[in-house]
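Complex shown without one protein chain; remaining protein chains in place.
Our next item is chain A:
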Amino acid sequence: MRFMLLFSRQGKLRLQKWYLAMSDKERKKMVRELMQVVLARKPKMCSFLEWRDLKVVYKRYASLYFCCAIEGQDNELITLELIHRYVELLDKYFGSVCELDIIFNFEKAYFILDEFLMGGDVQDTSKKSVLKAIEQADLLQEVWSGSSADKNDEVDFLFCTYLPLALALSCHFMGILQGLEERETTLWYLFCSSNNYSDQL
């Protein structure tokens, strides 16, 4: 795959992932052109089109267009499945994902994409595995931030129902727990819901 774009029906870009080196100006031009072409397609048309020297596979989910540019020997039908898998991952992560989720949490959409694809190819074909990795990375964000001495950070203590074994074994986490007072340790639970954990951003 050369690149993937997500954009709305109004032509607003929501995500762009490029797997080839290109200047910003050229990228903007390509995005503009491709958006025009795809948005002009009627609903009954097929999901594939030829554009420049690439094949473009696109699918519309509610108000968002998911657009992938693939090379000549790539399989278009499996790319459709790939797009669907990404949407499923987003859906599982955000819980019934909608465009607003992707707008307000664009960095998380990127994180999920980067856990699913690398260099344009699928890293892991198991949905469960990808989601678990994201989950644990998110936890790592929280744990780490909890160790910050900066109490002004408005970080609430988070509650969680379980402690992933892998994380518990991570020496950083142990170090953090050791550094805290006992009172804080007992109160310290990590709540595994992405929508609710507080923002460092």
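Here, a residue touches a chain if its C-beta (ideal position, glycine included) is under 8 Å from a C-beta of that chain, and two chains touch if they have at least 3 such contacts; residues count from 1.
To be clear about the criterion, contacts and distances are computed from a predicted model.
**Q** The complex has one chain missing from view, so what does its UniProt entry call it, picking from "Serine/threonine-protein phosphatase 2A 55 kDa regulatory subunit B", "ER membrane protein complex subunit 1", "DNA-directed RNA polymerase III subunit RPC9" or "AP-1 complex subunit gamma"?
**A** Of the names offered in "Serine/threonine-protein phosphatase 2A 55 kDa regulatory subunit B", "ER membrane protein complex subunit 1", "DNA-directed RNA polymerase III subunit RPC9" or "AP-1 complex subunit gamma", the absent chain's UniProt record gives "AP-1 complex subunit gamma".
**Q** Which one, A:Leu39, A:Cys98 or A:Val122, makes contact with the chain that was left out?
**A** The single option touching the absent chain is A:Val122.
**Q** For the chain that got dropped from the picture, name the residues of chain A it touches.
**A** Listed in rising order, the touching residues are 13-16, 19, 21-23, 28, 44-50, 73, 75-78, 80-82, 85, 103-104, 106-107, 110-111, 114-115, 118-119, 121-129, 133, 136-137, 140-141, 144-145, 148, 150, 152-153, 170-172, 199-201.
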